[in-house]
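Left out: one protein chain. Kept in place: all the others.
Note that the chains take the letters A and B in the order they are written out, and that residue 1 is the start of every chain.
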Amino acid sequence: MDEQRYQTIEQQISPKTPLALNLLKAFLVGGIICTIGQAVTYFYIIFFDFTEQTAGNPTVATMIFFAMLLTGFGLYRKLGQFAGAGSAVPVTGFGNAVISAAIEHKSEGLVLGVGSNMFKLAGSVILFGVVSAFFVALVKLIFVSIGVASW
Amino acid sequence: MRKILLAVCCCVVLVGCGDTEEKLSTFYATHDNEKASKIEEILGQEKDIEHANIIFIEDKILVAMQVKPWLRYKKKKIEKKVEEDLTKEFPSSDLIVSTDFKLHWESQKLIDKNNKEKLNDEVDQLKKLSKEET
Partner (left out) sequence: MVIIFEKKPAILACAAVTGPLEKRSVFKSYFDNILEDERFQENTNEKGQMALIQEACQTLLKKADVKNLDIDYFLSGDLINQMTPTNFAARELAVSFIGLFSACATAVSSVIIAGLLTELGASNFAIAGASSHHNATERQFRYPVEYGAQKPATAQWTVTAAGFALVGKYHKGMPYMAAATVGKVIDYGQENPFHMGGAMAPAAYSTITNHLKKRNQKIRDYDVIFTGDLGKIGMKLLKAMLAEDGIKNDELNLLRDAGEEYFGEDVSFQAGASGAGCSASVFFSYVDLQLRTGRYKKVLLVATGALLSPLSYQQGETIPCIAHAVEIIV
């Protein structure tokens, strides 16, 4: 059997990813995580001296703390299998990527193991996030200089 | 089971569509009827605000607003507009205008307490909070 024919059969027989169901699951789980984040924000605003402006930092730290607990207990992996992008995109997913890599490489020591490999998965996120932020700011600077937008 | 769930969902949705309450809550520690009526008039006409807490003390005026839900994207613009309007009317007063939830919550607490002592310090504290960046 030649390669072309095999590709055709393989496409037919291999199960397709259930896109609609996956989208729904990702939407629900992502939404729930964000709702929890909003609850954490309100918690900090009401019970501590944070304003909406300043509550962002402790909220993110708390969400990453939750991600750390779930990752450490092996639960985030199960959530990820169910939700896909719904658990990978929020900041908890970023926390999970870093924490799981850190746990994995503990056996090689703190410097060469944990230190070098912790950002194995999250490194691209940081790099491209910073680079795109730079370019977006540059574009805004140009717009402001022309006079189309204001800071 | 499904029927109960449907009924609960209907209730939740209807609660969200509640009627509008009183638009302004005020606490006048220093009595100045002229300023009071003017500010109530200005804020009463502001269409984008859902609710506003106003506190008058000595020469300070604290206005903590809650913007209507779908207009949250224009929060900063609305805050600036209201601040401009109020500065035109009351150039001599120390204005603190904010759309921040924290200020709204705290000012609501102060209004409910209805206590004049330490009010000055509390308002100063809120002013400092509104200036924080991170």
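Worth pointing out:
The rule is short, and it goes like this: contacts are C-beta pairs under 8 Å (C-beta built on N, C-alpha and C of every residue); 3 or more make two chains touch, one makes a residue touch a chain.
Given the structure is predicted, the values throughout are model-derived calculations rather than measurements.
Put simply, the missing chain touches A once the whole complex is considered. Seen from subunit A, the chain kept out of the figure touches residues 1, 3, 5-7, 9-10, 13-15, 17, 22, 71-72, 74, 76-77, 79-85, 87-88, 93, 96-97, 99-101, 103-104, 107, 120-121.
By definition in this document, only the chains that are shown with their structure count from here on.
For subunit A in complex with subunit B, the touching residues are 42, 45-46, 49-55, 57. Interface of subunit B with subunit A (complex): residues 100-103, 105, 129-130, 132-134.
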